[in-house]
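Working notes, beginning with the structure itself.
The complex appears here without one of its protein chains, the remainder shown in place.
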Amino acid sequence: MNALLHKLWSVAIVLLLLPTGSPLAQSEPAGISADSVLQQLPGASLKKTGELIGQLEQAGGAEMRPLFEVMLAGELYFVKESKQIIAITKTERRTYIGRDVFGKAALGEFTSREIKKIRVNNRLRSQLRETLARIDLLHGSKLAQKQAVLAMLDDLNDKNMRLLTTAQQSGVDGEVARLIDLAAAMVQLRDSRVSEERLEAIGVMSGQLEPAVRNQLQRLVNDAQEQDLAVRAAAQKALDKISERIEFFGQLEQLFFGLSLGSVLLLAAIGLAITFGVMGVINMAHGEMIMLGAYTTYVIQQLFPGAIAYSLLIAVPAAFLVSGSVGVLIERGVIRHLQGRPLETILATFGISLILQQAVRSIFSPLNMQVVTPSWMSGSLVINPVFSVTYNRLYILLFALAIFAALVVVLKKSSLGLNVRAVSQNRDMAKAMGVRTEMVDAMTFGLGSGIAGVAGVALSQLTNVGPNLGQSYIIDSFMVVVFGGVGNLLGTLVGGFSLGVANKFLEPSMGAVLANIIVLVGLILFIQKRPKGLFPQRGRAAE
Amino acid sequence: MSPINHFAGQARELMRRDTTWPFLVTRRRPVDVSKDIILYLEELNVSFDGFKALNNLNLYVNDGELRCLIGANGAGKTTLMDVITGKTACDSGSAWFGQNIDLLAHDEAEIAGLGIGRKFQKPTVFEAHTVFDNLELSLRGYRGVWRALTAKLSGPERDRIEEVLSVIGLEDARYQSAGALSHGQKQWLEIGMLLAAEPRLLLVDEPVAGMTAEETERTAELLISLAGKHTVIVVEHDMEFVRSIARTVTVLHQGAVLAEGTMDQVQNNRDVIEVYLGEDA
Amino acid sequence: MSVLNSLAQASSRLLAAMRQPGRGTSWLVGILLVVTLAMSAANLLLPADSPFYVSTYTITLMGKYLCFAMLAMAVDIVWGYCGILSLGHGAFFALGGYGMGMYLMRQIGDRGVYGNPDLPDFMVFLNWQELPWYWFGMDQFWFAIFMALLVPGTLAFVFGWLAFRSRVTGVYLSIMTQALTYALMLAFFRNEMGFGGNNGLTDFKDILGFDLQADATRVALLLVTTFLVVLTFLASRTIVQSRLGRVIVAVRDAEARTRFLGYRTEHYKVWLFVYSALIAAVAGMLYVPQVGIINPGEFSPLNSIEVVVWVAVGGRGTLYGAIVGALLVNYAKTRFTALMPDAWLFALGALFVIVTVYLPRGLAGLFGRATELMYRRPDTGKDKTTRDDGLSVAEVGA
Amino acid sequence: MIRIEKLNQKYGGTQILWDLDLNIEKGSCTCIMGRNGAGKTTLLKCLMGLLPASSGRILFDGKPIQQAAAQQRAKMSIGYVPQGRDIFPLLTVEENLQIGLPARSDGLKKIPERVFELFPVLKEMLQRRGGDLSGGQQQQLAIARALVIDPKVLILDEPNEGIQPNIVRQIGDVVTQLNQEDGLTVILVEQKLGFARRVGREFRLMQKGAVMAADKMSNLNDELIRQYLAV
Partner (left out) sequence: AAETIKVGVLHSLSGTMAISETTLKDTVLMMVDEQNRKGGLLGKKLEAVVVDPASDWPLFAEKARELLTKEEVDVIFGCWTSVSRKSVLPVVEELNGLMFYPVQYEGEESSKNVFYTGASPNQQAIPAVDYLMSDLEVERWVLAGTDYVYPRTTNKILEAYLKAAGVAEEDIMISYTPFGHSDWQGIVSDIKKFGGAGKKTAVVSTINGDANVPFYKELGNQGVSSEDIPVVAFSVGEEELSGIDTGPLVGHLAAWNYFQGIDSEANEYFVEQWKAFIGDEKRVTNDPMEATYIGFNMWAKAVEKAGTTEVDAVEQAMIGIEFPNLTGGIAKMNKNHHLSKPVFIGEIQDDGQFEVVWETDGVVAGDAWSDFLPGSKDLIADWTAPIKCGNYNTKSKACSGQVQ
């Protein structure tokens, strides 16, 4: 059925467009040569540049693709003296390496004074992108083709339709074919006067999530001029169906947002679940351990500028070591002296947090540091036009779970977990049983801090890397640990995720601030019901 | 029992002519012991994660009695005291203080206010306070916030504290903070706190643990002297001690009463010997 | 030489007196009163170029410190004596402050920049048409004071009643108080709340008809503050020395045991919490006219934590410790931020760390130890033996 | 095996132990007695390294150990059963027992069966939290826990507090058995004369922080008892 329809459409469109001839043939007018156009590029105004791009497309077609790409990337320069157009790659040392735009041949180094950029602005960039889309539709990869068709959906003029038809004929399949059919349907709905044809078109469009489809249907429904009631009703129905699906994916998206926020909370809190939850140290410097981890990421990227893609992988163990050793130092230097006075730790660690913040300020300047997002962490996984999942959030969610699992394994499988708990419950007796309490304390605090550092690596991908980074997470972290039940790792996990999801489900109707307030009040009330958190320690001893 | 039945049962219970509704009962009133029984425990059940610590336990204690409670470790003695004093909620059953007071409807502070005092198995005293202050805080009297703000130690009260101090032999340590006492001294202090409160019913959990033989004797005398005016329930594993004070002995086993009677009866009970005393007691 | 000697003697006598429950505190009260009175006189009576002249800057600074001292006392009463570590006392302080701020705001009348007699400037400029209902009556001084006590008092009561009745304790309680103040902070940041959002309330003109910028008014405010600090100090001392105080300490150390003695510990805690919240609110009320601004930043959890830190520095569980701690830390902050603006956090942080590690019971503990060394009594047996960890009961759950 | 010379100990300003001397033979079973507050627990804690001594020497097998930390003393195979049991309340019974395993000299990784033979209750309760056990059960657990580290010296501080009579006897048997069959040196603090007489083979009487009398158990007469144990 579908296939048949498909054929029908193609034929219809081809017939519709036949008289105008082949689009490719048309784009080769005699006279203007690409070279002469190129010559005008240096020094052209932005407006003029736009015109030149149009001429270049006509003159050069697909051959001009490299030029457009370089231009889009903002790497197109010209040599001031010779007006030669070149592509430039910047190096770390702030010098410029030139190469030929088309041939890729190296042209040597330039200084910033010798060359000048060919300026592009927003408008030009979108023109370039459209141009590229047109070129890609016929010559690009599957993905590029899809992007190209999607881009054209918003503007289904004759020229674009001709291109689409040509693409159709040159043989496309799958997603691209579906989109082209969709485009044809949209055109048909728009241009046809025959009720059946239009209904048919609506049939194709029904349930499709592309915004252009929805917008067109919406326009139709709102259009007071539209006389055809059947068409209008059908459009309304199609629209409803679309809304329904959007609603569904909206919920899904909300859930993902919630989980993602939860994973951030979890990451921030998980180290605290050890230093505070297990050891009982009210660790106000926890946030600064996270901060150190984030700065470690920055330093690693500075040290290995060539390996941005792997920088995070290197940063994870590095941050663990850095924050972990600082944690060990703090434990050995300060916390150790506070045994039996758990509440006093708040004072000492508060002091330490001030010192660490200022230290970072003195060493790295008070400005935020730039942490680059490796390409595999950027962008999103597009599931459909209304639902996509950003990679960084996705990876961080997985990362948080992995860290959590690793921690559980460490605490369950090694004797450390057992010893920590013993020490925190009765230090003297643990000593008398041969537990090296000092070692255990240092290791545990180091572990908690190290994990905070690792969290910092992840957070550096989401937020500022600056001296205040830690402060923004410390309160949430305590909240999560307490909500889950102090001393219970699983509680921290569930606590983090439920706070995240609750927040995100309230946000759309309440706004970010109110949602936050309501979650806090809810938390306070919840603790009245369960004074020891979600997963309380039970039994006689816990009283 | 289905929930509906259960509910109906409760409703019927609420309608009974011979009882007043709980919320109509005034909270503070003297215990009615006209039937000469001060404590009724019936069909008590307590379980922890499926483990039955008390199992359909029934126990009646007469007014003015000195009752010894013995039983294997883990038999549920401490749990029983927890239920009486409101620390642990029971799954089912009833606990009445005299004729008129339903213990299960009160919380710890109220129960203490009704005149039930307790000494814990592990001595718990206020470590930051002096011995004297510990006793002062335990003195019988109204426990409201305002009263506490204005309270002044009266002459008789001061005498009472002195008296207790001499009974527990901590006169010299009166200004020492309780946290610095040795284990045995804390035991004594806690007994002293009980005395100062002058409760109607004393629950004494292992009072002589960690005491020398002579002190044990003194404790025994003390408890005997208290009986009559007060009702005393003593839990102890020291058989010599129990023998020296016991009139009626109740043996608990696995959360239920195994035997009850005079010391001799109990001592010769086969079951008791098997689970508790051992062959050559 | 003899001067030195007598100085040493005097100071050791002072130290000894500080340790005695009764007399030490009267020393503190005396010093406070004398110092502030002398400062006031020096400010008002001496010419500005006299070497003994005390600048208005110092007067306001002192006033601010004393407000903080009061706040610290409030925290110490619940934390030091009852073991309720409140990380949200800033909320009561700020609410009191907002009450006073609203009164002062209404006093501006039509002298605001837009000349609107009813609406404060920030409302005019966000296009509000009429005064929200909760602003009514706030132009009456006594009503404003009443509200500034009622609201934080009620909040403390409701919060305390809920929390203590369901036996929320330890860190759970601490974090709940933190959540409370955090939620309030977010709420007050919202411009829709009608409290001026982030900018808060500011640009006050006069109080009870007295010009807030006049030296005499500032001095009067300082004196009122001192008087109230002394008053709350004496009141609190009476409380902690009464049987009530001992019950409260008993609750701190062994709450369950206290309950088995028949004390309704939750009543005691709620009562104390409300009392402490009221002190905090009064401190906030005094604070606002002296610093000239109240904004949601005062609700920030970190502020409340800082208060706890002052108390810890001074030595919790002693009232004068809280006062001394607040004065000292804030003075240090003032000095450090001017002397080494780029590195003062190092100094302050180090101060905190050193105090915790080397002065386990804060400065009050230091006094205690100093006098102990000087007046070591031969008869140690009778001495109240105090252990170093005497106060550190494990409020933190394992 | 253990020699204590001129041991002094203070809590803050209060001195508890005064120039205390004590000598424990290898393989002996010594019972330390004295009134409440005499300093018995304090002495044992000093011996175990849980309280710092202000002066004096402690020799173990001739080597001074007063500087060694408690955990090192545990590694030297000194087992300790504290007064008041000090079970780890939130650890399960099994975990309570496992804690001591690394301190064993033979590197065994499993809780020795022997422990369960001595205290069968524990086997049933392996997964229960230590703090939930009844007082007596906890006491048994405490002894078992000390045995897990395979001690050469076993220190017991009032091990019978709150234990049912038949188990008291059983503990007595166990201690005797460990002492006689396994050659374990036992130091026992005990108030109950009957038990002390039955288990101990020597006694030390303490008063006000000093050892006042030492002898074979058979020589513990009423005179001594009246002098040092009566109130």
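Chains: A, B, C and D, in written order; residue numbering restarts at 1 for each.
By definition in this document, a contact is a pair of C-beta atoms (placed from the backbone, for glycine too) under 8 Å apart; a residue touches a chain by one contact, two chains touch by 3 or more.
Source: prediction; values computed, not measured.
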Quiz prompt | Contact list for the unshown chain, restricted to visible chains | solution = A, C
Quiz item: In the full complex, which of A:E175, A:E253 or A:E438 touches the chain missing from this view?
Solution: A:E253
Quiz item: Pick from A:K48, A:R123 or A:K237: which residue touches the chain that isn't shown?
Solution: A:R123
Quiz item: Which residue among A:V37, A:V101 or A:V264 touches the omitted chain?
Solution: A:V264
Practice problem: Please pick, from C:Q140, C:T154 or C:N198, the residue that touches the omitted chain in the full complex. | Solution: C:N198
Exercise. Consider the whole complex, including the chain that is not shown, and state which of A:F276, A:F350, A:Y391 or A:F404 touches that chain.
Key: A:Y391
Practice problem: Just name the one of A:S325, A:Q339 or A:N464 that touches the chain not displayed here. | Solution: A:N464
Quiz item: When the complex is taken as a whole, what residues of subunit A touch the one chain not shown?
Solution: 46, 74, 90, 119, 121-123, 125-126, 129, 154, 211-212, 214-215, 218-219, 253-254, 257, 260-261, 264, 357-358, 361, 365-373, 378-380, 382, 386, 388, 390-393, 461-468, 471-472, 504, 507-508, 511-513, 516
Quiz prompt | subunit C, residues in touch with the chain not shown (by the definition above) | solution = 55-57, 60-61, 64, 108, 110-116, 122, 124-127, 186, 189-191, 197-200, 202-205, 213, 291-293, 295, 297, 334, 337-338, 341-342, 344-345
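One rule holds in what follows: only the chains that are shown with their structure count from here on.
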Self-check item: Higher-contact pair (C-beta pairs counted), B-D versus A-C
Solution: A-C
Exercise. Give the identifier of the chain nearest to the protein's overall CA centre, each chain being represented by its own CA mean.
Key: C
Self-check item: Separation of mean Cα positions, subunit C and subunit A [Å, integer]
Solution: 46
Exercise. Can you check how far apart subunit A and subunit D are, centre to centre, with Cα atoms defining each centre and the answer in Å?
Key: 63
Quiz item: Can you give the whole-Å distance between the Cα centres of subunit C and subunit D?
Solution: 50
Quiz item: Listing for subunit A: what residues touch at least two other chains?
Solution: 421, 425, 487, 537, 539, 542
Self-check item: Numbers and ranges of subunit D residues touching at least 2 other chains
Solution: 11, 14, 89-90, 132
Quiz item: Of all residues in subunit C, which touch subunit B in the complex?
Solution: 239, 242-244, 246-247, 249-250, 252-254, 256-265, 267-268, 271, 381-382, 384-387, 390-391, 393
Quiz item: Of all residues in subunit A, which touch subunit C in the complex?
Solution: 276, 280, 282, 284, 334, 337-338, 340-348, 350-355, 357-359, 362, 421, 424-425, 471, 475, 478-479, 482, 486-487, 513-514, 516-517, 520-521, 523-525, 527-529, 531-533, 537, 542-543
Quiz item: Mind pulling up the subunit B residues that touch subunit C in the complex?
Solution: 85, 87, 107-110, 112-113, 117-118, 120, 124-130, 133, 136-138, 143-145, 148-151, 172, 175-177, 179-180, 193, 197
